[in-house]
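A single protein chain has been omitted from the complex, and every remaining protein chain is retained in its original position.
Let's look at chain A:
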Amino acid sequence: MATYLEFIQQNEERDGVRFSWNVWPSSRLEATRMVVPLACLFTPLKERPDLPPVQYEPVLCSRPTCKAVLNPLCQVDYRAKLWACNFCFQRNQFPPAYGGISEVNQPAELMPQFSTIEYMIQRGAQSPLIFLYVVDTCLEEDDLQALKESLQMSLSLLPPDALVGLITFGRMVQVHELSCEGISKSYVFRGTKDLTAKQIQDMLGLTKPAMPMQQARPAQPQEHPFVSSRFLQPVHKIDMNLTDLLGELQRDPWPVTQGKRPLRSTGVALSIAVGLLEGTFPNTGARIMLFTGGPPTQGPGMVVGDELKIPIRSWHDIEKDNARFMKKATKHYEMLANRTAANGHCIDIYACALDQTGLLEMKCCANLTGGYMVMGDSFNTSLFKQTFQRIFTKDFNGDFRMAFGATLDVKTSRELKIAGAIGPCVSLNVKGPCVSENELGVGGTSQWKICGLDLTSTLGIYFEVVNQHNAPIPQGGRGAIQFVTHYQHSSTQRRIRVTTIARNWADAQTQLRHIEAAFDQEAAAVLMARLGVFRAESEEGPDVLRWLDRQLIRLCQKFGQYNKEDPASFRLSDSFSLYPQFMFHLRRSPFLQVFNNSPDESSYYRHHFARQDLTQSLIMIQPILYSYSFHGPPEPVLLDSSSILADRILLMDTFFQIVIYLGETIAQWRKAGYQDMPEYENFKHLLQAPLDDAQEILQARFPMPRYINTEHGGSQARFLLSKVNPSQTHNNLYAWGQETGAPILTDDVSLQVFMDHLKKLAVSSAC
């Protein structure tokens, strides 16, 4: 099986693709019996330092409904200078430039190692990146100060020709004009009135000179000085101005009386930001970066009223249908998100406040446009500052690790159809022959728009095998899938990345073992989890859990080895062995459980879960626990309460939190100050080791996780205790007082109980 693991890993590294099944069941019926759908996690911009882009354009299949890109899987007739599309079997003439083609003189896209290839497109004007800051001024003084400093700092990180704009909001919304001498000028909008894009553009004086070229690409501002240049200026020109402007930014001056929230017009501010870019730079890479320190309290998109005595909605309120602003606000932000997505812009939300800020309602802005969502306690924390800085980190080429305005086009061979995708994307509603009628996630299309993506943005793409049972695929036949990603590189070039993969078909009746062995349980777990989370957004939590359970049971029934009605006989093969455990933790995860989480937190967790790559997603599902002790080198240990021992230091990574937990004894030692004694230097080192490891994770991750350093009995130990498998609780008292770990005060079932039930149900013939 090691071969499969290697194969999977190799594929992931080369193509950024992980399939749930690496050998595909050859008929629709069989495929549905596999329980876990044929699907893949695809990272369109998988970092490939070894892959220089080619400087020409791809060769496309001439069939209008296909337009697949020439790839290594195509059959080529070198003499006739013809190639056969491997998706539609159309025979195509090579373009004249390929005249010199031969077996030995192949273009890169025909070489097998270039199953993923990137083309650079020269045509079309390049437009600079656009960063539009939308800043909440209803912040505490030090919060605002910190935010201002972060923003000023960010100016130095932007490419000099990038365009920046500034919108501030509080009770009113101000669009700042950035090129004024002698007087600072801003356009002010009422925070309570929703405006159409047209109104906004009229009011900002963005009367467009007849722009026939708008259809193509917006021209460079240098050549066609837009009126909008007043609001969006190249960084190098207004660096000083904007720095001063940000420096002079004051807190919202309108008085906030006792017992009231400040009036915050987030909804209108976003609407204006969207309208501004919509009118001036459609289909150009642009980030709207919303920095907010509290919930929208007025106007369209308001989430809570300004009376402090009425708290912001909780899950409880939502269940009771008591969240009176939620639906309307959500609708408002969804409308904005869709418009933004249509324009190819993305919206980031940086929400820093101790209370909720309305992420639940605003989540679609980031989710649908591929923007970032960052949640923190304050702008004056390293969590925010470093996360924000990390957005502007650069890759080895000196380019931002972000891309804009991507469209992902998926093509499949005839036996397959596309059921949908789950990730930071919106449907482009391109119906084609390879689009399935059954939808999983965002379906009904073969193309999606991903307005903002970075090198790890990952989509789950679901397929349906449509080959009929009675039309067997010839032995050795392979199914192929091509991912064509058009995007705007951060260097402002347009690029196309093409990934073409193929997998073997197998007859499930005769070759089930093959299929079973080719099961990628990690990918499957994440893909199922995405489906579950996707459903959870629209369905009741318990329904989703029941659905997940049923799927798991069916999978066990299908692939387990057992004697009927004998739970003890139940076995799963290696390729499935971890899957139930993933499901167990998934059931307990904040993605599906809303208990103990605010709606905002749930939205935040789900947002990240839906876009991270497989490794990170797995960490989210099942956090990693490392143990540090004098008994040996650091080692991963079971995410189980039994791992919590007095003489251990534990490091837990849940993706969102890094928790360092000192066992009881260790904590006492530290309290006694042994680490400062020269003779106990080893203890000092022991204490230091998890800190260093944690630092490493912190440095690499985006968004920066919450860093928690706690000890036995500490209040923040709850972060650890809530994650571990509660194998010892107050209910199974036998463990009390024994050195076998820490009991968790919970009624949740432990993994053991879960597995027992699973086995029982799997072997039962009743279901």
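Following the convention adopted for this analysis, contacts are C-beta pairs under 8 Å (C-beta built on N, C-alpha and C of every residue); 3 or more make two chains touch, one makes a residue touch a chain; residues count from 1.
Everything that follows uses one rule, which is that contacts and distances are computed from a predicted model.
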From the options "SEC24 homolog D, COPII coat complex component", "Exosome complex exonuclease RRP44", "F-actin-capping protein subunit alpha" or "ER membrane protein complex subunit 10", the chain left out of the display has the UniProt protein name "SEC24 homolog D, COPII coat complex component"
Missing-chain contact, candidates A:S186, A:S427, A:T458 or A:S602, resolves to A:S186
Answer key for A:N71, A:Q174 or A:T499 versus the chain not shown reads A:Q174
Absent-chain interface residues of chain A come out as 172, 174, 180, 182-190, 193, 195, 202-205, 248, 253-255
